[in-house]
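Each remark here refers to the structure printed beneath this line.
Left out: one protein chain. Kept in place: all the others.
Up next, chain A:
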């Protein structure tokens, strides 16, 4: 009987449960297990900051040590979400400052963080250890100064891809002289030069430093000095490597790298002069992750480097690698799991490099462990997609961006329905898919039929009619996030599958054909959803109901309509009336 089992024992057992899914399942067993579990949950992940309120989180989980919160929809990365949309972190910080004095970790993604928030963090949590701001914005280097000066036990400061107003590099000098706990520092998004001597001293006195991603402003001639002070580094990101090569710089670099016996990941390489690359050859055999996506280096030099990385698991690279380079990759790097190829010149009409679908086909054939792909290219064929699907049924993430919208199969001029159909049919574990090229409703029929594990789907310029959306919403059982732009999907499929939306985290539709009337209806019928209309033309009431809204963001929530909406967002609520912020 459950009564004969002391709480302390259960608590001890639950402590071994780290996954949220397991903990959620445990909470549902009975009331006492719910109570025990909620008191000992230490980590909370909030996938949508508006799905729940800070108060609700704090009420249920009073002893949290680590939170991870995501804000804006993914399409905000591509400027589709207007500025001032929301995702402010301050209310969360202020609530947690009162209720979680022992908070250690805050990880945020796509949220607006102000200097005020950063200062509050730095002063409220005595044992604060980890601050990760991924793709965030709204703060300046002054906020970083507060963190550096006040967080005595800070271990991680990660600012990856955030937009920081860079007032000066002085913030780094705010780390006190007796501060030695740093384990990870990612300042790659910052522009200003930090005091190099302060950086050197910081690195010297932090013996546990494992991750160091410098920013562009650190010149290549200073790298050796840093590496010599931190030979224990596991992840290293260089600054710009663009100064003309000199023998002494080069030999210093070679020596410094050879001292780094634990390096597994390299990044940075902005504007790298190819002649510097051989300085890294000594570490290549241990490298598992290589981010060359800022390196404007041509294929032969890339191949030289990659051919030495026999343990490579993850490669991010520009399309300078070309089909030839990908062929080399597929023969040298048999452990490859993730490949991302970014476009070097996406806006020109003509290809500037010889990278085609063939490169991806070759890698899919030669790398048996490949599971995650992000590939930008200018041409694709159904045959290639079918080959990739047959070669790599173990794919988990497949994101293909054919640069020209609605480009058909370049060989047959047909839509790419059958190609993507093959992907979903063969890759039964597929969790994330992004489509591009010319696509009709048929591809959605394939997806609805086969993609049973699909959790995230991104669509652009695809489909013919509501039937396409209906296939997806009715067929994809595991779907959590659906983001759509510029597709002819309208009211019918959305309303017919309204209940599905409560099983998903969110739905984004922009430049589609969903009418204002349908949005209102959805808001009325589904009280557990926030149906937010984003429209910069003014109140939707001032136009007929049949007019399509510009953008629609629907998400499930227990927190009700949000109170911080800007003037171009309207929540469709139960009364059918509009709410303004």
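Heads up, the rule we're going with is that a contact is a pair of C-beta atoms (placed from the backbone, for glycine too) under 8 Å apart; a residue touches a chain by one contact, two chains touch by 3 or more; residues count from 1.
Here, contacts and distances are computed from a predicted model.
Here one chain is missing from view; checked against "DNA replication licensing factor MCM4", "Septin", "Auxin-responsive protein" or "Exportin-2", UniProt names that protein "Auxin-responsive protein". Considering the full assembly, A:294 is the residue among A:61, A:294, A:398 or A:420 that touches the omitted chain.
Checked against the hidden chain, the listed residues A:403, A:454, A:529 or A:554 yield one contact partner: A:403.
Among A:285, A:331 or A:546, only A:546 touches the chain that is left out of the view.
Of the candidate positions A:114, A:180, A:225 or A:242, contact with the unshown chain belongs to A:242. Looking at chain A, the residues touching the absent chain are 75, 77-80, 82-84, 135, 161, 163, 189, 242, 270-271, 293-294, 296, 342-350, 376, 401, 403-408, 410, 413-415, 434, 438, 440, 449, 458, 460-467, 470, 474-475, 477, 485-488, 490-493, 495-499, 510-513, 515, 517-518, 521, 525, 536-539, 542-551, 567, 580.
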